[in-house]
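Shown here: the complex without one of its protein chains, the others still in place.
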Amino acid sequence: MTLFIEQCLNGLQFGLLLFLLAAGLTLVFGIMDLVNLAHGSLYMLGAYFAATFAAWTGSFLLGAVLALVATLIVGMVLEVVAMRRLYGRDHLDHVLGTFGLILFFDEGVRLIWGPGGLSLPVPSWLNRSIEILPGIQYSAYRFAIIVVTLAVAAFLYILVMRTRIGMLIRAGASNREMVGALGVNIKLLYTLVFGLGAALAGLAGLMQAPILTVQIGMGENIVILAFVITVIGGIGSIRGALVAALLVGFIDTLGRAFFPQILVELLGRQAGSTAAPALSSMLIYILMAVILVVKPQGLFSANSR
Amino acid sequence: MRSALTLRNIVTAALVIGLVLLPLYVALTGDRFVLILFTRIVILAMAAVSLNLILGYAGMMSFGHAAFLGLGGYTTAILSFEGVHSGFLQWPAAIAVSALFALAVGALSLRTRGVYFIMITLAFAQMAYYMASGMARYGGDDGLSLESRSTFAGLLNLSNKTTFYYVCLALLLGTILLVWRLTNSRFGMVLQGVRSNESRMSAIGYPTFRYKLTAFVIAGTLCGLAGALIANHTDFVSPSMMFWTRSGDLIVMVVLGGMGTLFGPVFGALALLFLEQFLPTLINMAVRPFNPAGAAKAGEYWQLVLGPLLLFIVLFARGGIDGLLKKLGGKHSSHE
Partner (left out) sequence: MRLSKALFLASTALLFAAAPAAAQQKSVKIGFVSTFSGPAASIGDDMRNAFELALDHVGRKMGGLPVEVIYEDDTLKPEVGKQKSEKLVESDKVDFVAGFIWSNVLYASYKPVVDAKTFLIVSNAGETRIAGENCSPFIFSTSWTNDQNPIAVADYMNQKGVKSVYLIGPNYAAGKENLGGFKSEFKGKILGEDYTTWPSQLDFAAELAKAKDSKAEAVYMFYPGAAGVQFLNQYAQAGLKGSIPLYTTFSIDSLSLPRQKDAALGVISALQWGADLPNDANKKFVGDFKTKFGTEPSFYAAQTYDAAMLINSAVAGVKGNLSDKAATQKALEKADFNSVRGDFKFGSNHFPTQSFYMQEVVKVGDAYTQKTIATAEKDVPNPHASKCSMK
């Protein structure tokens, strides 16, 4: 039972982290109708910036804040220089152009920081395990990630549902032309939204960095998961992204934790233990295919009524 | 532009003639690697031509086309592993397996549109990828080596590099011919109609879903055959053939060469593999005069150039190489 609760916490933590990535993606997707494969590169940049700034300043928190600002700036510059030119084009152009950007960012990072990757140590005040429930020890750092991401989710909720910017964002997601017609400075809004998405990806990257080390290509696998979540949740829907992210986080973690035993029972030790990691990775894609077949617009589509 | 002698046609003809005569060049210079490289180019061009049928002509943005390469390859390799070496069995099996997979994936995916279609085809390709990784008997993540190439009852010896090259080239040209016939038929007209306005086509009364599914299955099947070729070419298959970045590579080839054009994907495959092969050397040569010591290292950063190049093509050269040739030819003739 202890093991099960601990695995659920791991699933929750992973799911919430994926939510940060998916939230930015779904905003950009929903409002600018832009498929940004290079979202994973911003995640990677967040981690590299944090590792660099934390080493300079000697403080994890200060490094994290600076890294957030830096990713925000990179995101906005990227929007002005490249992404802006892709709006209104078809999705194939987005896929291809941002595919090119991935190559560019990966090699650029290698040029600047070298091929070996960096490390960002967990701050010492979080580098221990705490008893979060009687008898259950859990990594303090992972627990901190859960707290921070929940806070960000709450912030996003308030931003989108209660502020003027949020109103424009919501309006943009369901009817782009109308927002433009209202005389809103749509260019600036787009730049801000893209920057916000970039900062969220950067936050995910820098929080994941102490767990996974900072390395080139770290965004490539996770960005596909983030896309899966965006699509399952319904493009443009933050609420959908949250639900889908938790779903994917739990399925992935619990699948990895308990699926092998089930398979070993079914297939025998040798075949079961080799097939398990591959098949548990498949679960997520099966989930997505099933959801799309049943609901071709995802769970919570922003455009549907 | 009524004349058949446009620059585009001349270059295309030169390409075909060059491809046919390539083994002659190899025989003269003794550089067999060129033959190996071009065999690969020809096979991938075939895969790109098949993708172009649905991507370029019908506007279906499949992001999982590499799955068919893998399926065809794995079918061939698994049969070979189990002792079936005859290509008369292996290749039809590869074709049948990819056709069935395409039918299933198409039937489910074509219910969705736009980005959802991109993502669901990606999901199916990822499933195939993880499925192959999970097959412990057939090497799992590490892939499977072919003990011998497909045999054709003594009629063809695929281990002979020149023979194999011509087999691949013949199949590529056959594929192009098929696509040409298809796109100029009523079927192709409907497909292109679907690309520009699907609701109108179905309003007129065309069963667009059936047309799209048929095209999807044909494209998947052709790509499966290319997969059987690539397994024979590398004597090896692995799940990484189906990873999502490989599907990305195929899309790059189609767009780089020119979407919805007959020979565009061939140009695209040629250009991409050329870049992969020679861009490091080019950068190396470009950097050498300024920094001799760093030149060799600089060549390794070739993707730093390739990435923005892709973006540039997307932004400013939509027609790809084919479009460029057309434009150059057009300007040229207007001068005269």
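Letters are used for the chains, namely A and B, taken in the order the chains are written, and counting of residues starts over at 1 for each.
Following the convention adopted for this analysis, a residue touches a chain if its C-beta (ideal position, glycine included) is under 8 Å from a C-beta of that chain, and two chains touch if they have at least 3 such contacts.
A quick note: this is a predicted structure, and the numbers were derived from the prediction, not measured.
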Exercise. In the intact complex, which of the depicted chains does the undisplayed chain touch?
Worked result: A, B
Seminar exercise, completed: The one residue from A:S59, A:Q137 or A:T163 touching the chain left out of view is A:Q137
Exercise. Given the contact definition stated above, which residue among B:M241, B:V266 or B:V314 touches the chain not shown here?
Worked result: B:M241
Seminar exercise, completed: Where A:H94, A:R110 or A:R239 are the choices, the one touching the absent chain is A:R110
Problem set entry | Hidden partner chain, residues of chain A it touches | 2-3, 6-7, 10, 13-14, 106, 110, 114-119, 121-122, 127-129, 137, 139, 141-142, 210-213, 215-218, 221, 253-254, 256-257, 260, 273-274, 276-278, 281
Seminar exercise, completed: Even though one chain is not shown, chain B touches it at residues 25, 29, 31-34, 36-37, 40, 133, 139-143, 145, 234-236, 238, 240-241, 274, 277-278, 281-282, 296, 300, 303, 324, 328, 331
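Rule of thumb we're sticking to: only the chains that are shown with their structure count from here on.
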Exercise. So, what's the distance in Å between the C-alpha centres of chain B and chain A?
Worked result: 32
Seminar exercise, completed: Interface with chain A, chain B side, in the complex: residues 55, 61, 63, 108-109, 111-116, 118-120, 122-124, 126-127, 130-131, 133-137, 140-141, 244-245, 248, 251-252, 255, 301, 303-304, 306-311, 313-315
Exercise. In the complex formed with chain B, which residues of chain A make contact?
Worked result: 29, 35, 82, 85-86, 89, 91-93, 95-97, 99-108, 110-111, 220, 224, 227-228, 231, 235, 270-271, 274-279, 281-282, 285-286, 288-289, 292-293, 296-298
